[in-house]
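What follows is a single structure, and I will ask about it in a moment.
A single protein chain has been omitted; all remaining protein chains appear in their positions.
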Amino acid sequence: MKAFVAALTSLSLLGTAHAAPLEDMTMEDLQKVSPALARYLQTTLAEDLWKRPGFSPRDRSIVTVAAVIARNQGAEMARQFALALDNGVTPGELSEIITHLAFYSGWGNAMSAVLVAQELFAAKGVDAKTLPAASPELLPLDEAAEARRAARVEQDFGETAPGVVQYTGEVLFRELWQRPGLAPRDRSLVTVSALVASGQVAQIPYHLNRAMDNGLTRVQASEALTQLAFYAGWPNVFSALPVAKSVFESRAH
Amino acid sequence: MKAFVAALTSLSLLGTAHAAPLEDMTMEDLQKVSPALARYLQTTLAEDLWKRPGFSPRDRSIVTVAAVIARNQGAEMARQFALALDNGVTPGELSEIITHLAFYSGWGNAMSAVLVAQELFAAKGVDAKTLPAASPELLPLDEAAEARRAARVEQDFGETAPGVVQYTGEVLFRELWQRPGLAPRDRSLVTVSALVASGQVAQIPYHLNRAMDNGLTRVQASEALTQLAFYAGWPNVFSALPVAKSVFESRAH
Partner (left out) sequence: MKAFVAALTSLSLLGTAHAAPLEDMTMEDLQKVSPALARYLQTTLAEDLWKRPGFSPRDRSIVTVAAVIARNQGAEMARQFALALDNGVTPGELSEIITHLAFYSGWGNAMSAVLVAQELFAAKGVDAKTLPAASPELLPLDEAAEARRAARVEQDFGETAPGVVQYTGEVLFRELWQRPGLAPRDRSLVTVSALVASGQVAQIPYHLNRAMDNGLTRVQASEALTQLAFYAGWPNVFSALPVAKSVFESRAH
């Protein structure tokens, strides 16, 4: 438990000296500003939230890593990336999460994450040869489903922004989503978490449905929202709840 | 006035050398990139906005501190935290604002704020023993009102996300909001300011009504929006205006 709390506060797991803004923070530092937050970290986060049943520590790390990349939070990235490896996310999966969020959270967010991950990978001795290749053999595509998706987007926005529509098909749905380095269910969980964490409510229905098609259960989706309440803030989750409720209900029939 | 302008630009009040990204900035630095912004800082901000009647410098600091924490702006946090202490926000209140926003703006935002506040508190010789305790005696709760709130949220989202609903009651409304280190009116002002500053329009009606129930006047709410136009940007405030208008009108009858 003590090691777990340390992972949530400090960067000592990395075993390296960090330059700002990835400053180290200990429970003592937290006590000097907010004794209450030190207590919440110990009891509400480490001993309660992260141990709730129905959603593994690995799943919680995937959600939290996606949230801090989507919100571009350097110091918290360093803590959460290290914790994610401890919780069973592989370096290859972390690499793939960053690659995925370059498109769903923006290029600059991914570049910040690359800097943090590079330092972590160096400290952990991760060999770049073990990471997902630049152009791997892709997972098989459901051509009929992709044709339906592409036709709908073309009809909606083909005249408005042909460039966006083209890249959406070629780069995102025919390539990025089919990369084998991250299971489709996990890739969907990353996407939904990033949407909730950055207040992108309008895009949640499509991706939450896709996530559940990819195997995310209703309990897991519910626990992802619980995790995000703490790491993306209550308002983002309360704005997502009506949408999630509507998706859950539409699938119950 | 000169000292006030310095507080808005530099970190010299802290009397410490700062590592990046909390770099010092002087009016001369600003002149080297935008002579116009140097003028706006001097005339529109320091000599006008911050001196408008109907909303004290302390209130303006509470709004601005909430905005920069909600937007996770490290360098601006350092300037605004120091200015807030000058404007009469106590270290204990600043501690409590950070604690509150860990839940309303997300854990990572609070951790960035802790790093900045820790440095400021060290420079000012703030003793951690004078900060709000981890588990203080709580303000008395209006059990009937809380029961109504809890029942409504349980009915709306109890099936969708039981974990969120549980923590909302136990941690937020039965504990965080009842902590005595920040007056309920100020706590509400922090919450509304953070919502506007991060574009959380859907959550504004509930919290603006609660703020006015807690004693925030219509003039004060209006001036908070004026302050936020500058520190959270015009678009966030223009998106909040129709909602604020509707809340004001609904309470006038």
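When the chains are written out, they are named A and B in that same order, and each has its own residue count from 1.
The working rule: contacts are C-beta pairs under 8 Å (C-beta built on N, C-alpha and C of every residue); 3 or more make two chains touch, one makes a residue touch a chain.
This one's a predicted model, so the numbers in the text were calculated from it and none came from an experiment.
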Cross-chain touch to the chain not pictured, restricted to A:31, A:44 or A:95, is A:95
With the missing chain put back, which residues of chain A would touch it? List them for me. 19-22, 72, 74, 95-96, 98-99, 102-115, 117-118, 121-122, 128, 131-135, 156-157, 159-164, 167-168, 171-172, 179, 194-195, 198-200, 202-203
Given the full complex, what residues of chain B touch the hidden partner chain? 19-21, 23, 25, 29-40, 44-45, 49, 52, 67-68, 71-73, 75-76, 197, 199, 201, 222-223, 225-226, 229-239, 241-242, 244-245, 248
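What we mean here is this: only the chains that are shown with their structure count from here on.
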State, to the nearest whole Å, the distance from the C-alpha centre of chain A to the C-alpha centre of chain B. 27
